[in-house]
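A single protein chain has been omitted; all remaining protein chains appear in their positions.
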Amino acid sequence: MERAKIDIWVGILVALGIAAFFALATKVGNLTSNDIRETYTVLAHFENIGGLKPRAPIKGAGVVVGRVKSIVFNTEAYHAIVELDIDKRYVFPKDTFANIYTSGLLGEQYIGLEAGGDENNLVEGDLITYTQDAVVLEKLISQFLYSKASEED
Amino acid sequence: MNKLINFFGNIGFAVRSRLYRLGAGTRLFFLTLIYSADSFKRIHLTIREVYFTGVLSLVIIVVSAFFVGMVLGLQGYYTLEKYGSSEAIGVLVALALVRELGPVVTALLFAGRAGTAITAEIGLMKATEQLSAMEMMAVSPVARIIAPRFWAGMISMPILATIFSMVGILGGYFIAVLVIGVDEGAFWSQMQANVDFSNDIVDGAIKSVVFGFACTIIALFEGFDAPPTAEGVSRATTRTVVISSLAVLGLDFILTSFMFV
Partner (left out) sequence: MTDNLISIENVSFAYGKTLLHKDINMQFSRGKVSAIMGGSGCGKTTILRLIGGQLQPNSGKVVVDGDVVHEQDRNGLYHLRRKMGMLFQHGALFTDLSVYENVAFPMREHTDLPENIIRDLVLLKLNAVGLRGAQDKMPAELSGGMARRVALARAVALDPDIIMYDEPFAGLDPISMAVICDLIRSLNDALGATSIIVTHDVAETFSFADYIYFLADGTIAAEGSPKQLMASKLPFVKQFIHSEKDGPVPFHADAPNYRTDLRL
């Protein structure tokens, strides 16, 4: 076979490969959706993070505004310290609420931010003081049973 | 007693011959690296082999990928529907393809289509003294024959695996969205939310590079090592498929346990 013909076919193959990779990266993967380039990091303490994982989304009113950077356990206070990377475009007041929610019944967990009324905004390194833990199913059930029992008294 | 001695003798012989092959294969690999510079001076040789290993495997890859994607779409839908989460089908299809089936099935098809062709070609070249003739012309068969095929395999395999994953996802899209009627927006957005570029797509690509290496070097070695007879070549071709398949599945387990745990 002619060398030129072979070159064309190989060129087509490589082009297809690049196109497929590009499609995988942008259409299938999250390469475009996580292009939160500049972020500021704030901290939040939780008594229980449930199934929260690093890179889990942070949402404000359902819009992704950042991602969980890291989760560590503090051995002095026995709680979890979560680092939140938030897009610089979005500012939140100092008294913002950070809640751990579950998307759907079986879905992944994420952090929902609910803005407070403070005039000052969160900046790099701040601590979110108002947090709500993940809902643990066992606790929920025992609470429910307890309240039922106390009603009957 | 004699039987026992024979038994252990056979085991010893089998182990020894396998170790020999492993060593000889490694030797061939390093020789290939050493001679690669020589072969890159004639880059059209490598491009020609990319044509034979890559372009000629394209049809079987695309067709298989589309069917695999459609099957994943169907099976996934039946199962997910029971839990009322049929929108997650995009995630299921994409993760299964990008992480596992893309690289693994491509490697198995690659071993069957391109690997056997390489082994048979080199084995026949050896049987008809073409490799000897080349040596007598002071041209290294490793530089002229082995190295271009090695690099062609290393280039083709990741490209084919990427195309496989993408076409497979399109197959899943075809079944889930166009045939069954899952919401298109949910299909793609759930996929995007759950398929991570660096953890899933890049790891899948790394797998395909490793499999490409394994399949190509096995095919080359079997051809180079084949006894120069018709029977020897046909046996070597069979061995290429068997050993490549086992190597791919074994390596897949090892890589998966490193990557996704």
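Going by the order they are written in, the chains are A and B; count residues from 1 in each one.
The working rule: a residue touches a chain if its C-beta (ideal position, glycine included) is under 8 Å from a C-beta of that chain, and two chains touch if they have at least 3 such contacts.
What you see is a predicted model; the values in this text were computed from it and never measured.
Taking the full assembly into account, the omitted chain touches B. One of B:Leu74, B:Val139, B:Leu170 or B:Met259 touches the chain omitted from the figure, and that residue is B:Val139.
Against the chain not shown here, chain B presents residues 124-125, 128-130, 132-140, 144.
The definition used in the following text is that only the chains that are shown with their structure count from here on.
Distance from the chain A centre to the chain B centre is 36 Å, each centre being the mean of its Cα atoms. Partner chain A is touched in their complex by these residues of chain B: 44, 47-48, 50-51, 54-55, 58, 83, 85, 94, 98, 156, 158-160, 162-163, 165-167, 169, 188, 191-197, 200-201, 205. Chain A meets chain B in the complex at residues 1, 3, 6-7, 9-10, 12-14, 16-17, 20-21, 23-25, 27-34, 55, 57, 104, 106, 108.
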